[in-house]
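Below: one structure, written as structure tokens.
Removed: one protein chain of the complex. Kept in place: all other protein chains.
When the chains are written out, they are named A and B in that same order, and each has its own residue count from 1.
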Amino acid sequence: MSAREALSRVLAVAWKDLLTERRTKAGFNGVVFMSATTLLMFGFALGPDPAAIRTAAVGMLWLTVLLSGALAFNRSYELEAEAGAFDALLMYPGGRWAIFAGKLLANLAFVLLVEAITVPLAAVLYDLPVLAPLPGLITVLLLGTIGFVTLGTYYAAMASRVRAREVLLPLLLFPMLVPLLVAAVGATKAVLVGDPMGHGAGWIKLIAAFDIIFLVGTFMTFEYVVGE
Amino acid sequence: MLRGANLTVWPGEVVAILGRNGSGKTTLLRIIATLLRPTRGTAVVLGLDLARDGDAVRRRVALLGHTNAIYPDLTAAENLGFALRMLGRPADRAVIESALGAVGLHGEADTRVRGFSAGMQRRLALARVGLLDPGLLLLDEPYSSLDPEGAELVTARIARMRDAGGSAMVVTHDVVRARRIADRVVALDGGRVVPCGPNDYPFNGDATELSALGGEG
Partner (left out) sequence: MVESQSPDRVTDVSTAPARVVWVFAILAILAATQAFGFLTSPPDRDMGHLQKIMYVHVPAAWSAFLAFVVVLVASVLYLWKRDDRYDLLAASAAEVAAVLTALTIALGSIWGRPTWGVWWTWDPRLTSTAILLIIIVGYLALRGFVDEPERRARWSAAVGILGALNVPIVYMSVRWWRTLHQPQSSPSTVDPAYAWGLRLNAIAFLLVMIYLVRARYRAARLERIPEMAAEREALSGSVKDV
């Protein structure tokens, strides 16, 4: 299998998943609604004190992204199950990693689009200054989302095929995301509210290391998750 | 669950597999298709070892399972285009149109599959498998939900396979049809292969052999 063929397969899977999502919109609308609701609920939980909300805003934003984004991953495989296409998908020649890569790309696009709505909404609700530090903010969001979506897409390949899929995915996924959450909140705070201690770069490096380690780990073991 | 099935399929031969529900027919096909790993025993498909050469086997084996592997929110043409790209080929509109024409779905290329009847979806699934050029064709209940005309398409596909020197294994409940399309009919009983027709075929070449297979499912 040439590199061009492999790339074509990766893009075919991503295109197919995104096209289906664009036509049904079932997942996207639900996840955006969920994230808007979560942002509001966090605000109510903290009470009407603007200072308390602003202090916790970055953490609440990332939690909202993780909690609502996680709803998307099982869907990615349920699509195959509904079409009865799992076997056919596995029988196409070439490495099964291409299937994972395609679904990963589609989920990445999906979650980034959700963020494109969630982050401005959070900026308004929590009074976050997002416009001036936009390039830095986008870098952190992108890096953090890559790690999140990598593990989410990977664990959903298992969780979506057991009885208690709604329970199992968060149980497997969220504890694994703790380092990412800690680093992403640290880096986002450094970008948005200033970085007097100079921790921002360290946090971004940690996110990048997390992404690389788990991209390698998931790509190397995906064959075992879906294979025979 | 298969319990020590032993079966050899020769090139140019069509074998029909009968058997009660739960007798292991689907398991057998899934093992040959590299979708299940036999717990014991060996399987050689077209001269290739299943356990070692899974990817090479997948390039030579096509499976029409009892699910259609058709995405309901894509159009017929998009479904076939996806399959072509997954096979490493360009999604050529002319190839897609002719594949759809071959299964009697002219003019449905840009219709979303969700609106198709069960028989039309089965035809589209057949068109998808028709894109492949396998050495071994595995068909699991290929006639289900097809009208007589659609059933003829399946039979013709099997005949083309035989003429090209390939093999086919067809799981079916239809004994009469099995005798008509197949060179040999076997049955799976209690997970074992039992003959139910003429056997001892003097063929040479890369055979598909299974012996003492155990599989989950």
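We take it that a residue touches a chain if its C-beta (ideal position, glycine included) is under 8 Å from a C-beta of that chain, and two chains touch if they have at least 3 such contacts.
In this text the structure is predicted, and so the values were computed from the model without any measurement.
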{"item": "Contact with the hidden chain (one of A:A3, A:A51, A:L131 or A:A164)", "value": "A:A164"}
{"item": "Identified contact with the non-displayed chain, of A:T20, A:S76 or A:T218", "value": "A:T218"}
{"item": "Candidate in contact with the missing chain, chosen from A:G30, A:G136 or A:P179", "value": "A:P179"}
{"item": "Contact footprint on chain A, counting only the chain that is left out", "value": "151, 154-155, 158, 162-164, 168, 171-172, 174-176, 178-179, 182-183, 186, 199, 202-203, 206, 209-210, 213-214, 217-218, 221, 224-225, 227"}
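Basically, only the chains that are shown with their structure count from here on.
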{"item": "Inter-centroid spacing, chain B versus chain A (mean Cα positions, whole Å)", "value": "38"}
{"item": "Partner chain B, residues of chain A touching it in the complex", "value": "1-2, 5, 8-9, 11-13, 15-16, 19-20, 23-24, 79, 82-85, 87-95, 227-228"}
{"item": "Interfacial residue positions of chain B with respect to chain A in the complex", "value": "30, 33-37, 54-55, 58-59, 61-63, 65-74, 78, 82-83, 85-88, 112, 128"}
